[in-house]
Each structure stands twice: as structure tokens, then as C-alpha cells.
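The structure that follows is given in the form of C-alpha cells.
With one protein chain removed, the remaining protein chains of the complex are shown where they sit.
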Amino acid sequence: MFAKEKVDQIVDSYTDFSIATICSHSALQIFNGAKHYGIKTIGICTEASRELYESFPYAKPDEFIMVDDYSALPVDELLEKQAILIPHGSLVEYAGEQINSIALPIFGNRGSLLYERNRDKMFNWMKKSGLKCPKILKPKEINGPAIVKFPGAKGGKGYLVVHNPDEYYSKVGEEAKTMIQEFIVGIRAYVHYFHSFDGDAGYQTSYGRVEMMGIDRRMESNADEIARQLSVGANIPISFTVMGNENLVLRESLLPQYMEMARGVCNTSKDLFGGIHGPFCIETIITEDLDIYSFEISARIVAGTNLLESPYSFYTHGKDYTTGMRIAEELKEAFKKKKLKEIVY
Amino acid sequence: MFAKEKVDQIVDSYTDFSIATICSHSALQIFNGAKHYGIKTIGICTEASRELYESFPYAKPDEFIMVDDYSALPVDELLEKQAILIPHGSLVEYAGEQINSIALPIFGNRGSLLYERNRDKMFNWMKKSGLKCPKILKPKEINGPAIVKFPGAKGGKGYLVVHNPDEYYSKVGEEAKTMIQEFIVGIRAYVHYFHSFDGDAGYQTSYGRVEMMGIDRRMESNADEIARQLSVGANIPISFTVMGNENLVLRESLLPQYMEMARGVCNTSKDLFGGIHGPFCIETIITEDLDIYSFEISARIVAGTNLLESPYSFYTHGKDYTTGMRIAEELKEAFKKKKLKEIVY
Partner (left out) sequence: MFAKEKVDQIVDSYTDFSIATICSHSALQIFNGAKHYGIKTIGICTEASRELYESFPYAKPDEFIMVDDYSALPVDELLEKQAILIPHGSLVEYAGEQINSIALPIFGNRGSLLYERNRDKMFNWMKKSGLKCPKILKPKEINGPAIVKFPGAKGGKGYLVVHNPDEYYSKVGEEAKTMIQEFIVGIRAYVHYFHSFDGDAGYQTSYGRVEMMGIDRRMESNADEIARQLSVGANIPISFTVMGNENLVLRESLLPQYMEMARGVCNTSKDLFGGIHGPFCIETIITEDLDIYSFEISARIVAGTNLLESPYSFYTHGKDYTTGMRIAEELKEAFKKKKLKEIVY
């Protein structure tokens, strides 16, 4: 693990800062937010993606660093440009375990990203935070539909549904390291938050500075059009590859509980790995009895925020306001107050 | 029933006014709209919800009146603060029949809220207004899927689907007072309107002052993810608890008919109970032949307006504009013109 002290030294040496990220996932939003606050932007980009990122005047990075693939980041060049790296889902996926050793300041806490890569740690975090979670099953305990998740499977790709131990063993085998979760019946809601370092910000909340930013529902292929297939008799198993996102508002009477959950997650994160900073998301399913089950936390910006507009950020900022803008504002404010070290690692 | 004359006396005594509502349902939107127009806001709130309503700077009420539960409203305190109560779904649910006797000015017409609590009256209103409705069945007439609704069931909770008289009697019994509706096959669209007292407003329409505000589709748990369950073989009956809302635009060629329907509803309401004022919603299902079936009217703000933005209010106001803002504007205008009495009861 790259030492926090070294990150702090780097940040101490910065006379200004720029915002850098990999050109994928939510990079357009991150660049747009930074430009909104006049912060210099750097896109780490492959040739195949460059034209896309050049085509949006208000989301185009000021500068590109071209790479062949995202497995090795151009650390020296980024340091020279006084970059702070914004992590998102693609970075977590591409950088893999190396994320520990990246010799660059990363917005938030790189410790949290390890939790995202390890489902047992994740469930431990959620349970300690007081969240209600789906039951985790051993293969023998499967008795009815259960969802099988493989390690590192990203964007839902490769999840399986099985119904009994025999089906599990015949589809998965004896050896695989999987997590088996009971299949919860209800509506999914992915709730986006922002945890601010700055209790004195104009929009301070009483929740230890947790702001609700928005809510989405992920569109999964083929799960979200599986009804058509059932109807026409297409015999194709359900799959869960995340393909996009739709906007959602929740029953207002559920929101106090969602705020409580977010506070729990932030408080517990302090004990477990020094706290989360910036955007995060709790992935949930709501049953017909309005019980909320959490099945994942993403401790960084999620792609659902790409919808940009939500009543919840509107109520906080009095105008349409994105998570990309919120990240830029937070960094700018921390830099001004010489508190960058509190929110990068 | 608290007399209209007494409401008028109260309103006559008001030297200014504030906007009050119960902290639930669409209260954030209502407070935000009032703040937009500089009107003082009062949140009637329980301890469990207070932190939520304190956390949004642009939707936080100026003042809280704390209560243990919503069954008894703090009438004296509200009168002292010259409050006008904005009714929403949670108020209708919590206050129940008492709504008749609340000694406070309520925005709109409390007479309309009684229609919302009585399905026979509701269907009578809809039919008189020229709306096409699902067939109402007697238990013996059930022949294929039919939806059974219990009195007072709120947010869709507790609705049942049955297929024949035997299933009805075994699940519901002989005694229950239910309404049985044929199960209509199509897409649901919940269309939001605003009926203005002020024919001279800048955005006067030729529809007797009916404005189309927006459209949503309710997300019901588990109905809106039932396909996943069917696909994985989860054997859980369909249920319809409203959990949230998604935005929708309709085929433009359907809109003239929706405007006609809204006009009918307003005109009939005048004869039946003195008219509706302010926001209302017609809940519909559109079949593949583009027939529009109406199955409910909500004669007050609906939670679908919490999505805030819609092309239809944009076309009326030339900017993003919410039902919460529209309510505040209407009250402010009526107060200025000394016509509050026309739009409260």
C-alpha cells in the first residue's frame, strides 16, 4: 500500500491542482464539473475513445494523456501536472489491486476501494453500519432462487441464478469462490450521496455532512426486458449486465431511513478504514412491505449520477447540480483551506 | 363538516399567510416552491423525520411544529401563524375522516378529498366527467384477472388479483367491502394538472384554466420487477405498493384527449362539490389501441410531481417549474387579489 504520508508529501508540494481521470464511466460528468469551477482537467485516454471526449465542448478535458490501455497509469506525467485522480467504476476495474500502490493522490480514500473488490468485507461493512442485507447462503442452504456472484465480476456481468444445491454445483462447480445471496423480491433503488469534509459548508446538514444527491435504477441486460422474452417464449437465462441508468424519485417517507443508513455507513467507515470522502452509493431493493435491503456500497462516484439532475441535489443547491460539480467544489474548497490532505489518499 | 363560512372568517382575519404541511409525501417540493416565492413555511414534523427536513437548505421549512404523530394537527399554533394547510397523500391518509372537521383553511376543496376516500363516489365522478373507466364487477361476474381494492388502502398496499368468484371468496370472504375492477392491459400514465382560479393569469389556457404539469409512472413493489421473479421462478404473488416514480412523456397525439378529460373532471367537480382548485391527477392505463382508461383521480398534489421537471410545465412557464412553485404562486396571487377564499376550504 502506497503510504498516506507519501501522498501527503505530494499534496504538500502542489502549488495548484488539476483533476484527472480515465476516459470512461463518468468522466464526461467529472470533466464538466471541474470546468464549471475553472479547474484544469486531464483525460487519460485510449485512441479509440479520444474522439468521443473531444466532441463535447463542455465536457472535453483540457488535456489528453494518451495510453495504450488503462492497466498502467502515466504517474510521472500526472504528478508533473499536479493531478488529483478521481476514481470511478472503470478505474476500480482496470487498476485492480494495483490501486493500492498508485503513487498519486486519489480523491477519497483508496482504502474504501478495496472493500468494493471484496464481497465479504463489503457485507461486514454493511452489517456493522446497521443495514439490512440479503441472507448469504452456503451452497447447501440454497432452497429457492438465489443469485450467485463471482469475485471481481463488474457491472453485474456473469451473475447466475440457481435454485438448489445441485444446480449450483453443476453450474458453478465445487471450487469456485462465489457469494450466494438470497433473491430479494422488490424494486431496486440506487441512492447517491456525498460525504463532505466541510461541516461549515453553506449546505451543512445535520447528518455529519452527508448530502443526498440523487437516485437511479440500473438497466440490466437482459433482466430489464426479460418479460418480453418470457412472453414470446425466448428461452434465454436472465442476466444482469449493467447497460445504463434511469432516474427515480422515492416515496418521501422512505428518505429519513435512507439518510440514517448513509450516516451509519459513514460512521462505520471511519472505524474500519479511516472514513469515506466524496460520493458514494448504497444499492438497495425495497420490498412490498417497504423493507429496505442493501446489497452493495460503491465508495466512489457511480454511473447513475450521469443522469445529472435530481430533486435531491436541487433541494440542496437551489439549482441543477451534479456530483461532478460537487467533487470539483469540494476539492477547490479543500485546496483553498489547505485541507486537501483530509480528502485524498 | 367544518363550515366554509368559518374558513372564510379565518382567512378574512389573516394579515399575511404561511404555507404549512405534514413532513412527508411531497413536503420538500411544497416548501421549496414556497421559498421560491418568499412565503413563510411551517413543517408539521415528527422527531424521526426532522433531520431529513433540516438537511436540504432549499426545501427546509422556516419553522417546525413537532408532533408525536399526524393524527392530531396543532390547529391553534397553525392559526396563530396564519397558516394555509397544503393537503397531500399523507395528510389524506393520516387525517382520515377528520379532514372534514379541521378548523383551518386547506388549499383546494376539502370536499374533494372525501371523493378520494370513497371509490364509489370516485367512479361516479369519473363517469360523469366522461372518462372511460374499467368495468366494476360483482364477485359473481369475475371471469379472468380482476383487481380487488379495499377501502382506504393507500399507496396500492393490499390490492389483490383474483381470477374467479371462488378465488375471490376464499381470499377476501363474503363480508369485505371491496371494489373489484377488471384488469386492464396496457401502460400506466399518471397525468398531473393544475386548475387555476385565475383566468387572467399570464398563462391562461382556453381549457377553463387547466394546465398540464407533467406525467409520471409509479413504481410499484413488486409489480414493476415481477418479470425477474417470473424468470427465476420465485413464487410470490404480485403486489402494488407504490415505492417511487419515474418521468414519462406521452405520444403528443394523445394530449388533446388528456386535456379534454381534465376539463371534464373540473367541470363536473363544480356540480358535485363546488369544484377542485390547484393540483390534481388522473390515473390512467393506455391500451395498445390507444384507448385511455381512467381508474382514479387524486384531487391534490401527487408524489409523481416530486420529479420536478417536465416538458409540459416548461412549455407553460418557459423554464423548469414545479407543482410546488405553482401552488405558492397561486396562493400569493390570490392573497394579493383578496381572492384566497375562492381557493381554500
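General observations
Letters A and B name the chains as they come in the text, with residue numbers starting at 1 for each one.
One rule holds in what follows: a residue touches a chain if its C-beta (ideal position, glycine included) is under 8 Å from a C-beta of that chain, and two chains touch if they have at least 3 such contacts.
If you're wondering where the values come from, they're calculated on a predicted model, not measured in any experiment.
The hidden chain makes contact, of the residues A:8, A:54, A:77 or A:342, with A:54. Checked against the full complex, the one of B:79, B:103 or B:161 touching the unshown chain is B:161. Along chain A, the points of touch with the absent chain fall at residues 24-29, 32, 48-49, 51-52, 54-59, 90, 155, 157, 219-222, 224-234, 236, 239-247, 303, 306-309, 320. The set of chain B residues touching the chain not shown comprises 144-145, 161, 163, 183, 185-189, 202-203, 205-207, 210-212, 215, 217, 223, 226-227, 230, 238, 246-256, 259, 286-290, 309, 311-312, 314-318, 320.
By our rule, only the chains that are shown with their structure count from here on.
Mean C-alpha position of chain A lies 35 Å from that of chain B.
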